[in-house]
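Step one of this worksheet: look at the structure below.
All protein chains but one are shown at their positions in the complex.
Presenting subunit A:
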Amino acid sequence: MIKHFINLEWKQYFRSSYWQKNLALNILMVFLALYFIVVFLILGFALLPILKKVYPDQDPFIVANGFVFFWIMVDLLMRFFLQKLPVMSVKPLLTLPIKRSTVVHYVLGKSALSFFNFLPLFAIVPFGIMLIVNDYATPSVLIWMLAMVIVVLIINFLNFIIEAFSSETELSFLPIISLVAVLYGLDAFGFVSLSTLLGDAFLGIASNPILIVAPLAILAICYSFNFKILKDKLFLDSSLKSKVTEVKVADLSWTKRFGDIAPFMQLDLKLIWRNKRTKSSVFIMVIGLLYGLFFYPQPIYRDMVWLFPFIGIFVTGIFLINFGQFIPAWDSSYYKMLMSQNIKYEQYLRSKFILMVLSVGIMFVLSIPYVYFGWKILVAHFAAAIYNIGVNSHVMLFGGSFNRKKIDLNQRAAFNYQGTGAVQWIIGLPLMVLPMVIFAILNWLFGFETGIAVLIIMGVAGIVFHKKLMKIITQRYLNSKYKMIDAFSQDN
């Protein structure tokens, strides 16, 4: 049975037009994976000497265990945004003579093979080796490593439980963030020293192997809980149950002032507000807005002026990056209809453009309070906003013409929680890194004002040539019309 499943997925993956069109992206992913593997390897080997140096009077093994808590928190957060439960189209399988539990075991088992689970091994194993080399008792180190592997798997399954619950709520990422924040807060403000507790627990396991039963039991509980959740979902009516929501009609007549693109803007706004996927990109704007708070309050970063445009692009452009990269795939499920209708491509694209520009404007205004951390930040954010409007928005639209991946908004496929993973963040990177590099070089050579001026000039140039650029972009879309229609009518 498992053999059949693997065979099915292999075909699904390699026969999809997405794979064929996005070879470059796949290669990039491989390189990124290799990069992280190397980083973790170095970390694994270097951790012990580093700890010895930083905490000379303490046992590095004990110190390392004290950090396990923070690693778990960060890992949970990262996974929530990057790792998705492997999707499998189960509907065709339901009527076949396959046990439901087999399907669920398979999906869960497959998730255990995720890259996210192997990555920590590249740090854990070298660290363990270093411990043994440094005369720690071999059996207890081995037990400790085993415990770590179990922890990785626990995080893996815990993440899916969190995702399953948060996908039911509107603000999908709130539960995870509040959970991590509360745990971290408890620890940081000294109510319950979770980091020490957890550290002691692992030390206990290392010295008393019988205790390994405890993490194993937690793993078993997490797994069976996942199993239960998924098995309940494996009925047609639960994934198909039409949650018939009363339609809330908002007054969108204000869009009329945009003239001939008004119908498209209304459509886009409804698209964003009425679908789970798109709605989450609105809420991600909140995260984007707060992103600066990771950096600016800390004096180290406040002196790194070259970083400001990067943060500025992210803060003002988070919606642009998040929403823009799936143009026109948002409309993929009815793309055929649009193409046979009496519409002008240019209007259709301009509506998306205006939407992105509006979001950049709003985000800039909302980010003005960052001026508290220095006027340079405000100036850099302003330049970034102009750059976003003039350059990145057009790049997004142009890039969209290469889009061949259908997005199923109606999304009834079981197991499909959020649909996108690491890929979407990687696409956004060049958009943020390029202006940062340009600025950093100019800032270094000629000073802050020149760097800002160049970013603004680039943005203004984009705005001045907007009509011309749109013409080129529209032509691109026209040229790839048939290919897009074909790709969007495929299911995977």
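The rule we apply is simple: a residue touches a chain if its C-beta (ideal position, glycine included) is under 8 Å from a C-beta of that chain, and two chains touch if they have at least 3 such contacts; residues count from 1.
Quick note on the criterion: contacts and distances are computed from a predicted model.
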Omitted chain, identified by the protein name its UniProt record gives, among "Integral membrane protein", "ABC transporter ATP-binding protein", "Phosphate transport system permease protein" or "MoxR-like ATPase": "ABC transporter ATP-binding protein"
Touching the absent chain when the full complex is considered, from A:I155, A:L219, A:L271 or A:I311: A:L271
Among A:F115, A:F294, A:Y334 or A:Y372, the residue in touch with the chain that has been omitted: A:Y334
Residues belonging to subunit A that touch the chain removed from view: 242, 244-247, 249, 262-263, 266-267, 270-271, 274-275, 333-337, 339-343, 409-410, 482, 485-486, 489
